[in-house]
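Only one protein chain is missing; all other protein chains are in place.
As written, the chain order gives the labels A and B, with residue 1 at the start of each chain.
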Amino acid sequence: MGVDARPETLPLGSAPTFPRRMWWVAARSSEVGDELLARRIADLPMVFYRTRQGTAVALADMCPHRWLPLSKGCREGDQIRCGYHGMLFSPDGSCADVPSQPEAAAGAAVRTYAVVERGPWIWVWTGDREEADPAEIPAYPWLMDPDWDRVDGYMPLAANYLRGHENVLDLSHFSYLHPGTVGTDEWTKVRPIIRVEDGVLYELRDLPAAAAPPSTAVLGVKPGSLVDRRNESRVPTPALHIATTTLRSPAGDGHEYHGAILHAFTPATERTTHYFFAAARDWQVGDSELNAKIQQIAITTFGQDKDALEAVEEVALTHPGELHELSVRSDKSGLRLRRLIKQRLLDEAEEQGAS
Amino acid sequence: MGVDARPETLPLGSAPTFPRRMWWVAARSSEVGDELLARRIADLPMVFYRTRQGTAVALADMCPHRWLPLSKGCREGDQIRCGYHGMLFSPDGSCADVPSQPEAAAGAAVRTYAVVERGPWIWVWTGDREEADPAEIPAYPWLMDPDWDRVDGYMPLAANYLRGHENVLDLSHFSYLHPGTVGTDEWTKVRPIIRVEDGVLYELRDLPAAAAPPSTAVLGVKPGSLVDRRNESRVPTPALHIATTTLRSPAGDGHEYHGAILHAFTPATERTTHYFFAAARDWQVGDSELNAKIQQIAITTFGQDKDALEAVEEVALTHPGELHELSVRSDKSGLRLRRLIKQRLLDEAEEQGAS
Partner (left out) sequence: MGVDARPETLPLGSAPTFPRRMWWVAARSSEVGDELLARRIADLPMVFYRTRQGTAVALADMCPHRWLPLSKGCREGDQIRCGYHGMLFSPDGSCADVPSQPEAAAGAAVRTYAVVERGPWIWVWTGDREEADPAEIPAYPWLMDPDWDRVDGYMPLAANYLRGHENVLDLSHFSYLHPGTVGTDEWTKVRPIIRVEDGVLYELRDLPAAAAPPSTAVLGVKPGSLVDRRNESRVPTPALHIATTTLRSPAGDGHEYHGAILHAFTPATERTTHYFFAAARDWQVGDSELNAKIQQIAITTFGQDKDALEAVEEVALTHPGELHELSVRSDKSGLRLRRLIKQRLLDEAEEQGAS
């Protein structure tokens, strides 16, 4: 694909750009506990907490009576007592008490959301609850396998979630945005093999005998020395980008290092995103010093992405007149993803019209 | 009244929610003096000051020439000199000097507002000036009676003024929002007797042999001991809520304590409110230490109201999609007030159409 001066029709132009019949990462597991956590997911205000059995639950974060966020109330056992007039809600959303009247309010239920905890992440389903099927949550064994080690983190982005996806699909940005960490020229030059299968986008990049980037110093691989690399990316749903990498240093003992980097982009609103990232590896498992170094590289690198994406969002917000995009070869997979998501949005709209 | 899942039609939905043919509390008396005080009342920018005779006056806070707020100018005797090109305005709004030309500008008058001072408060009429009738200002003798003592204060609220009214009409919030000060369960359980007479909403609550709340410790009444209480509330106009209370400790000498709590809610804009409060009593008159304690309780308690109301306003502003309310028994008087105010708004619109 050469230069394409006719821009793709952007799903970014019309809101919402995110499907609702979806599992999204809502929180890191460690964020949800006894305390009430308020978080907006796909423009839905939610409150998260963990019952005494340890099960994470999510309710609409708004008392149906006079709208105080339930997150401003108090836990009473597994229930939430609204902090304004004391209505009491159970994890199933039913209203167990209206203090000002003898009978509870039958119609006072709050919406609840299906929640599933998988390794370091808590997922939430934003479609109709009865359609929630945990089998649709993509698998990510690297974040749970005891033979692997991992770090993970969270960053809020003041940018549409698709900009996050497009950023990690076009690795030609490595050399320019991340010269001090992951950037080497190979990422710019390599042409990924792209395919779409059952709605999943796949990318494959092979980089034989490529210069090791500065970030591989943590492996004991000298930056600039030649390594064989392979990078496989997939976007199983609009919620997640999974990149697995294999690195082999022919000059050394030929050992293969395996890694996985996961990017979960969850729309908070049309203009803001919860960004959850994780990096897993099968070497130096248990090395907490290495974990800390990787965490630092991730925060530096993804912080550079954050700065760029937020600057782009600011342009989109404040630019007078119509904005056009010029797409080039490295946008191929990003544009494929847009089409996949647009199709999902059309399908959702159609089914909603039919029902 | 049981649970009413069909929401009342909210006057909150369509702006403005406040009538204009009204007296509103504009300021505490102590706020208005020689200095120019800028304040927006019912979405009208006003400047307040006191003439050398001590009379409080209010002018539109905008020079009709090039719009600098007059509050950025200077006093010259009883007049205001605009700080931009020096036009001079008298308390009656007439223009006494246009420095750049020999003749004053006949058409340069600024709007003035009828102002009345009553005890601790300065009232302003936001309708046509010729219709201003001070007799329509509700009486509140407790704030002027030398046999009573009192404290008063001011708080800005980032919420519609009706949320303030509804808050103090539904006392079932006491136990949940103010557990440390005025909250006891009786306020939740008691069913007020409600009536409307000549456009005034009345509530009566009798609480015989009810547990004294923590805040009565200042009376020397042990929190939790049994007292007879009676609470009468009225909303004479959308500007003011007056609650009078009688408290008798049968276990003591049977003496009756009388108190009055006044809440003036003045719309600054549709989304912001000037909240003036006062608490008066007929015991320990002149006890400045007790005054300070009551002031502190008021600030703590009304600060909790402020937090809740502002959180609700934020939900109303940022919630995507249509918002519904579920009303319960304790909302009865709040809903009556909405209907009264809605009727006032319709009457105003009709008379405006007829004139």
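Methods note: contacts are C-beta pairs under 8 Å (C-beta built on N, C-alpha and C of every residue); 3 or more make two chains touch, one makes a residue touch a chain.
Computed from a prediction, not measured in an experiment: that's the story for all the values here.
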Which residue of B:H85, B:R195, B:H255 or B:H324 touches the chain not shown here: B:H85
Sites on chain A contacted by the missing partner chain, in the whole complex: 2-3, 5, 166, 170, 172-173, 175-177, 185, 188-189, 308, 311-312, 315-316, 318-320, 323-331
Touch residues of chain B, complete complex, unshown partner: 43-45, 62, 64-69, 72-73, 81-87, 98-101, 103, 105-108
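Just so we're on the same page, only the chains that are shown with their structure count from here on.
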Superposing rotation of chain A relative to chain B, computed on C-alpha atoms, to nearest 5°: 120
